[in-house]
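The other protein chains are all here in position, but one chain of the complex has been omitted.
What follows is subunit A.
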Amino acid sequence: MNKNGADAASKVRDTIYRATVALDDEKWNDWLGLCDESFHYAITAFSPEINKDMIYLQGSRKEMETLVSHLPKHNTDHSWLRRHTSVYTVDVEDDKATAVSSFVVYMNVLDGFNSHIEAGESRLFLTGKYYDTFKLDNGEAKFVKREVKIDNRRLDKGSHWPI
């Protein structure tokens, strides 16, 4: 990879990790700030039970903005979600890049079954991979697509939040 390619790949990695931090901190608008106007988001899974690829949630940039702006009106489990992301591959081609990252999401319990007993413990919430596509512009890498492909079909309480 030439120097420019290496620079672009490191920008991509940087954007993925910044997204992880923004999502962990529930700074939804900071996260959307890393996304292009054409951004599309989806949480998907394959179900061996029904032998189907499934889309658990999806939306355009505009739809994700609406979703996060309505969060205060919804009753939500208060436990924090903490993502551990590892970027596995970055492939740069001209002004585009794709990346595959592995993630695990831990729930750091606040509510739990009974917060007196469970608050403070961390438990595994989700495992999966991010399949990301980027637009490279002016030395910046912006998300144009993120597919959050989770392994889980058991989701207990689920979540209102982007992963």
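In this text, a contact is a pair of C-beta atoms (placed from the backbone, for glycine too) under 8 Å apart; a residue touches a chain by one contact, two chains touch by 3 or more; residues count from 1.
As a working rule, contacts and distances are computed from a predicted model.
Per the UniProt record, the chain missing from the shown structure is "Methanesulfonate (MSA) monooxygenase, hydroxylase alpha subunit", taken from the list "Cytochrome c oxidase, subunit IV", "(Fe-S)-binding protein", "Methanesulfonate (MSA) monooxygenase, hydroxylase alpha subunit" or "ABC transporter permease".
Here one chain is not drawn; of A:4, A:29 or A:76, the residue touching it is A:76. The missing chain, though absent from the display, is touched by one residue of A:6, A:21, A:55 or A:124; that residue is A:55. Remark: the residues of subunit A touching the chain excluded from display are 43, 45, 47-52, 54-58, 62-63, 66-67, 70, 73-77, 111, 113-114, 153-161, 163.
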